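Yeah, one chain of the complex is gone here, protein chain that is, but the others are all in their spots.
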Amino acid sequence: MKLLDCPVIGKRPISEFDYLGEVRIPPVNGDDATWADYVFNRSGEPGVLRERWYHRPTGRWFIVDRNTLTDEVIRFVDANEVRYEVPA
Amino acid sequence: MKYRLEPQSLEWINRSETLNFSLEGQTFSGFKGDSISSALLAGGQKLLGRSFKYHRPRSVLSMANHDVNALFQSGEATNIRGDVTPVDDGLALRACNVNGTLSNDRDSYIGLLSRFLPVGFYYKAFHKPKKFFPFWERLIREKAGLGEISTDWSATRQPKKYGFCDLLVIGGGASGMQAALSAADAGADVVLVDENPHIGGSLDYQLVNEPSAAAVRSQLKQRVVEHTNIRVLSGHYACGWYTDHYVPLVGPKGITKMRAAGVIMATGVMEQPSVFRNNDLPGVMLASAAQRLIARYAVKPGQRAVVLCANDEGYRAALDLIEAGVDVAAVVDLEWLDKRGDWAAQLQEKGVPVIEQSAIYEAKGKTSLKAVVVAPFDGRSCDSGQTRTIPCDLLLMSVGWAPAAQMLYQAGSKMAYDKKAQQILPQQLPKGIHACGRLNGAFTLEQRLADGERAAKEAVAELRGETVESDIGRFRDDRAHSHDWPIISHPKGKNFVDYDEDLQLKDLFNAAKEGFDNIELMKRFSTNGMGPSQGKHANMNGIRVLAEINHKSIDETGSTTARPMFHPVPVSALAGRRFRPERLTPMHSWHEANGAKMMEAGRWLRPEYYLPRTDVGTLPNAASGAVSASERQRVILQEVQAVRSSLGIIDVSTLGKIEVMGPDAGKLLDVVYTMKMSTIKQGMTRYALMVDDSGVIVDDGIVGRITEDRFYVTATTSHADAAFRTLSMKTQELGLDVRLVNRTGSLAALNLAGPVSRKLLSQLTNVNLSEDAFPYLGLREGTLCGYPVRLIRVGFVGELGYEIHMPADAALEIWKTLIEAGKPYGIRPFGVEAQRVLRLEKGHIIVGQDTDGLTNPFEANMGWAVPLASKPWFTGKPSLALLKERCQRKLIGFRLPQGFTGESNGELPKECHLLIENGEIAGRITSIAYSPTLGRVIGLAMVDLPLADQAKPLKARVDSGALITLEPCATPFYDADGTRQTADLTEVA
């Protein structure tokens, strides 16, 4: 089993986390094809992926840039960097 | 114990404690500390097992947990490895894979047929005709194989525990001990693990008589044991390497799951056999096996020996034999004496003849070694024209080593064949992984100690975050300790490459001829290395043979991946304790005391139905599970009828309960749920449907507004955590000013439902319950029995009803009070099953039962909950906008003919039974139950369009294959205009 080395809560086993996959921003004003691509297509290409992890015991979200090939966490990302707006 | 030697300086046995045990009924005795094999050998029992395929006589090979031809059974335990398993008083052993007894194995004739059993024979011979395969399979499984499994086993579990350290050093030999010490001296928190009961490694058997090693040994051991930074786990083996240095250490009491910051592998080398005719005869063993027998167990391995050498270590072993009183008839060296060092000189001084540039062409003997045939060897093959025969009962093989690099491979190390060492050596190691000692090509004691220190320095520097330039090759020996071709062909074969699987040299050649000339293919076709030892003494020779066949280098040939586990691990150790979280509601004790039959709902336990005590009579306790189907059905229907006619109460504490607060609370809920929540009036609730980006229904519940900036949200039992997670994720994604509190555990909830619910509740609460003051879908805060509660007018079961949300610690008291107050009205607690029937009568769906991972709201007839036009955005909206006109199926209601009970007039369909139209699947039943209210069986089915819109009968295929007719009908089945949800008993009556 793996560890996620988090600057806030320290090294924790990933069994304490839920993995929510890539951080993706919905194309709220895109056409149908763009939307379908957002909903259904994921890139499996190894490389740096910005992803969300949810730590259940603390109820905290973490956004990390992780190299999926080498498994290295490259950076912890501030949530403000990936904020988006939706039509209101 | 006639072959027991005088006490040896480092022996493991305790001569003051004699243990008696038996093999096939014959009594043996050994000492405490003996392994099964050593005690048997000491008692003169040379024959320890029969081989896998040909039932050939076998004995000791390695004494290092690789002797898979000396396997025993005792009681429930099977495949006990005799070479390492301690003997115990009263142990009654049988040999594995023997038809009869060890000495009289009725299946030993199979060896005579080996000519007719070429490699891949089973693949080729038994697959046609197909119908005979089970026959052949049974026969083969009986004749070939390992121990018998007792199906009458008793369950055992061994606790597991987590361990942590800075550096895990695997292997307690010279280099491992030195590495542990150097790292510990530098301040690292070190765990030193060794599979043997005592640390010391080869120092204690290979160098046991070496004067120069004595001081080193005692100093290392003492310092290791006394060092406060070192924890020693002897008797434990590292069974595999997993990501982030997670290494399970298997010991006699279970597994320690060690998490290290770095690992130093000092796992050493595994001695490899020479391949020649009859190299499997009892009496032929690895030189290190004989050294282990002598030094650890004080067992004399034979009387007259020949030692086959291709390195210095063989000469050391020959000297050890002489010390142990074994007559060494000759040393046969595959190469030249002038390549050898001190030990060879010492041996010559003792007058032992050395036969240079020669090999063992053949071993002779029927059930044990009687003589060896020696022939000149040119490095590739023997000259069979110039043989000489030397009588002996012991032949030691000291022709080379293979690294115990299994975990290095698992960690992703780059390995390469080193021609100077004639050994595969680590080339580039991943972060946190270090290797030292013989595994790394450091062979002399000085080299091993220096290499251990080097590895420790590099490991500690790395732990400190310093950049480390590894000097991994610095202390490697410049002389080879392995021969590149210790393999002698013989026209009559029986020269085994893999003892586990009885593979002969020709089998590998034949496999290659048939095209399986890639290492992975050859392994699988020939099964080389696939036996219980996982090729620990077969893979290296297998690679050498394949390289030779293909005229390729060892590196080009490659090697197969050694996967965990390193040794077989008992299932009881892997299982560990049983940790299965179980969550109970505050009313659980009441449920159990009142006949509830509990069922699992995720982690929760919920009442499925109740067998009231008055009904139970002489019936066994409902909780014991001994309830007949008809009895179950009867009480469920009673529960349904109680709700419809008067009053029922159900524990719904398992619902997700989330407080959503803050200026942006409405905005968040508008994004997460399909319907507009920001417009809910204070004190009202709205149905809440959650879909994902693709428009698929994932959850439903209600949203209620407490104050302007405060909402209360419920979610389904199974989706409660996920709903909270989604809300918190969206809060973060959109940067909203919202606070969330998951109150699922701290609040309990119940649903009081039935026409008299208002009347009962009004006696106990300060909330005005009149229809005008507290309408359907309303939400009120107040007190009940003196506790703060929230009351919600809900309609899931289709009657006047109140969901009561209350503090968990008050819930049991409130529940009991309601039950007591409800007695005059015949209040009945109801379970999940009755609730399913009640909501089905109303046509309400259950997310996850009537919907699946593809169902969108339009298919579930919930287009009304999808305000595409009026809401600018919600999660999944673009998908639903596209899906609205592209539905492919639809949820419809159906019923069975009046009087269809599933007994005399056909089989009752079940949930998930398929609907068939023109022989094709056209849908499935998602819910079905007998409705006591309607007096017939009703249900919901997901049906392909356009079939769903036609009012014609549908056919469901039941278990027997019969087709049962379903009549489509409108939903709700019951109270279509919903009058009962607002009506008191008096009003409807």
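Letters A and B mark the chains as written, and numbering starts fresh at 1 in each.
Going forward, a contact is a pair of C-beta atoms (placed from the backbone, for glycine too) under 8 Å apart; a residue touches a chain by one contact, two chains touch by 3 or more.
Everything below uses one rule, namely that contacts and distances are computed from a predicted model.
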Should one name the undisplayed chain from "Dihydroorotase", "SUKH-3 immunity protein of toxin-antitoxin system", "NADH-quinone oxidoreductase subunit J" or "Lipid-transfer protein" using UniProt, the answer is "SUKH-3 immunity protein of toxin-antitoxin system"
Output for the hidden chain's shown neighbours is A, B
Cross-chain touch to the chain not pictured, restricted to B:Gly82, B:Gly111, B:Gly163 or B:Pro486, is B:Gly163
Across B:Gly44, B:Pro134 or B:Gly745, the one contacting the chain not displayed is B:Gly745
Which of B:Leu102, B:Val119, B:Val191 or B:Leu736 touches the missing chain? It is B:Val191
Missing-chain contact among B:Pro807, B:Gly863 or B:Pro897 belongs to B:Pro807
Omitted-chain footprint on chain A covers residues 8-9, 12-13, 15-16, 56-60
In the full complex, chain B touches the hidden chain through residues 159-165, 191, 231-235, 249, 256-259, 577, 579-586, 588, 604, 659, 661-662, 739, 741, 743, 745-747, 807-809
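The definition used in the following text is that only the chains that are shown with their structure count from here on.
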Touching chain B in the complex, chain A uses residues 1-3, 18, 20, 26, 28, 32, 35, 38-40, 52, 54, 56, 59, 61, 71, 79-80, 82-88
Listed in rising order, the residues of chain B that touch chain A in the complex are 242-244, 246, 259, 667, 671, 693-694, 721, 724-725, 728-729, 732-735, 742, 872-873, 878-879, 882
